[in-house]
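Every protein chain except one is present and positioned as in the full complex.
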Amino acid sequence: MMRKRTKFGRIAINVFAGFGLVYLFAPILFIVAFSFNNPKGNFNIAWQSFTFDNWLHPFAEKSLTSALWKSLEIAAISTLISTVLGSLIAVALSRYSFKGSAGINLFLVLPLTTPEIVLGSSLATLFLGQNFIDFGMTTIIIAHIMFQVSFVALTVRARIRGFDWTLEQAAQDLGASPFRTFMKVTFPLILPGILAAALLAFALSIDDFIITFFNSGSVQTFPLQIYGASRVRIPPQINVLASMILFLSVAILMTGTISGMRKSAEKQKSARKFKVLQRK
Amino acid sequence: MTEMVVRHNRIARNADRVGLGAMIIASVCLVALGTRWVSGPMVSVIVLVLILDLVGVLVLAVRGGPEARRLLAPYGLLKPGMLWLALFFLAPVWSLIRISLSTKESRFSVNYDFNWAFQNYSKAFSDFGAQFQRAFLYAAIATVLTIAIGYPLAYVIAFRGGKYKNILLGLVVIPFFTSYLIRTIAWSTILADRGVVVKAMDAVGLQTVLEWLHIMDNGKLLNTPAAVVGGLTYNFLPFMLLPIYVSLEKIDVNLINAAGDLYSSASRAFRKIVVPLSIPGVFAGTLLTFIPAAGDFVNAQFLGNPNTTMIGNSIQDQFLKQNNYPVASAMSAVLMVSIATLVLLYTRIFGTEDLA
Partner (left out) sequence: MTTQNHKNTMTRRQFLARTGALGALGLSLPALLAACGGSDTASGEESLYFDNWPLYIDPTEDGLTGTVDRFMAETGVTMRYEEGYNDNNEYFAKIQPLLGAGKTIEPDIIAPTFWMAGRMINLGWTDKLPKDLIPNFSNIEDVYVNPTWDPTGEYSMPWQAGTAGIAYNIDVTGREINSVSDLFDPEFKGKIGMLTEMRDTIGLICLGLGIDPSTITSLEDAAPAFEKLAQAKADGQIRAFTGNDYTDDLVSGNFAACIGWSGDVLQLGKDSPNVRFVIPEEGGTSWCDTMILPKGVANGSAAAKFMNFCYDPVQAALITQYVQYLSPVKGVRDELAKLDPELAENPLLFPDDATNARLRSFATLSEDVEARFDEEFSAITGA
């Protein structure tokens, strides 16, 4: 039986949501559009004329480009480490029930509920009084890993929530060694969750400003470079690089979604087969 | 022989307590080392305790038998991440609290004297009370606005999205792959005095209305409290939208259809079914929005004026300009505690759900 909803209500909410999307994209369109601007003076604020020049020379600003490389480097290393650490925590939390799991859950959420400025400044005070590590790449990476671990752990745990751990036993019943079970059964199935968490961690690391600001020493990451230089000038290359990151992220997202959809369909098929075998 | 076996078994059966205890001890050791709470010979003692702790757990795992190993397994998986957080999250917070109760000889010295300097806290309250209030006010308004904008959008995607759900969701998230700073700077250009928005408002004649609402100020949209709140709303919108979406998506559409079958109107079904089931999402989103917004300084710096500074700006200033780490730490500690208190109150009122 079809239910009637007020036509007006339906249209109104769609229109409202449409406005929401426009609101979300307004600055983005602005940023991309102004990457084609040929500004006079130091700031890219008023539209002058259309030019492809900026896109032809996206790396003209040396300090900006090297800052971007630094950010990518930091993001890669910190994502790698934090994904490992966070996934281990997530596996422990969902696979086993053990004493203290509630406390661990709460503890994991704490870094997320602490304002970034507190996280950043407190970490800076930790680094300030010791002599082992100087402020720089190391401290930034440590800081990033710290807040990424919580994100990764919670994301992976949410994603593998429905995972059927008896699949492991099924595989071992069929004679697979525990290592083989892990590599061929468990790991491939939880991999999408781990990858999603890794992607999130990577994005968080590249864009992190406040925590990095307090712990960077003389190293300039991309956001720091923008902040510092923005007081003097904002070359259109910033817009170009930002647009590039945007398009790249879109591309990764789309390939990720498509391949994820395919993989999950495949895995559902094989998981179903396993279940059938198990019952037998 | 039997005694040894019995003792062995008892340890093995309580291996989980041992595992938990070991992890806690290791964390405490790391915090003590990290904050240099101990010095001199005590350092070696603590390091020794740490090593013994880790080795002891390994020994138990090896010789305790399968039961012990099964119980110890989760702690083993947790250890690396937890110890990292202990050293780089707990220790800094502890260090922050210690410094907030210390004083420095001069602005430029690197050593502190811990002397229960509560005057740092009284200074934090007296000098920066206004900034604290503004931070919480702006963050609260921004959170409400993100619900107002995010909820309908999430609703449309969840219930009307159909096969385009993932694409629409992607669309929502994509703008936030550009740098936080660039987005905020973009807003400062969009809202400029001779920019698009102000000109449009002028043309449509909305300027007087907006000035009456205190959104515009003497022809300005930028460098106003409204601009700061607007920036906060924009930057934290996905943090509200995604949790709401997740909780809406879980709702079984058949529930709504059933309500319709029982002659409920659409809005009643919404009020009685959808809204209550989406509360966990709104709850999670509120936390993920309000907390970072309260501590933010970027929006106030780029979009605000000297009368709209938030506590984040003050903490940054005390740290970096005044080099007054004790007072800055006291302010950070106050911010953290007040947010924690608000979160606890909020949790009590709205009931806790796990945030994942």
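We just call them A and B in the order they show up, numbering each chain from 1.
What we mean here is this: contacts are C-beta pairs under 8 Å (C-beta built on N, C-alpha and C of every residue); 3 or more make two chains touch, one makes a residue touch a chain.
This structure is a prediction, so every number in the text was calculated from the model and none was measured.
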Shown chains that the omitted chain touches within the full complex: A, B
Contact residue for the chain not shown (choose from A:Asn105, A:Ser230 or A:Thr257): A:Ser230
Sole contact to the chain not displayed, among B:Lys163, B:Arg194 or B:Arg348: B:Arg194
Omitted-chain contact residue, chosen from A:Asp53, A:Asp134 or A:Asp164: A:Asp134
Touching residue (missing chain; options A:Phe8, A:Phe52 or A:Phe179): A:Phe179
Residues from chain A at the interface with the omitted partner, ascending: 40-43, 45-46, 63, 77, 81, 84-85, 88, 127-128, 131, 133-138, 141-142, 145, 172-173, 177-179, 182, 216-218, 220, 228-234
Absent-chain interface as seen on chain B, which is shown: 61-62, 66, 69-70, 72-73, 76-77, 79-81, 83-84, 106-110, 127, 131, 192-195, 217-218, 220, 222-223, 305-309, 313-314, 316-323
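Basically, only the chains that are shown with their structure count from here on.
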In the complex with chain B, residue positions of chain A that touch it: 1, 3-6, 9, 13-14, 16-17, 20-21, 23-28, 30-31, 34, 45, 84-86, 88-89, 91-93, 95-96, 98-101, 104-105, 107-119, 121-126, 128-130, 142-143, 145-146, 149-150, 153-155, 157-158, 161, 203, 207, 209-210, 213-214, 222-223, 226-227, 230, 234, 238-239, 242-243, 245-246, 249-250, 253-254, 257
Contacting residues of chain B [partner chain A, same complex]: 16-17, 19-20, 23, 34-36, 71, 73-75, 77-78, 80-82, 84-85, 88-89, 91-93, 95-96, 99, 110, 112, 149-150, 152-153, 155-157, 160, 166, 170-175, 177-183, 185-187, 189-190, 192, 234, 237, 256-257, 260-261, 266-267, 287-288, 291-292, 294-298, 312, 315-316, 319, 325, 328-329, 332-333, 335-336, 339-340, 343, 354-356
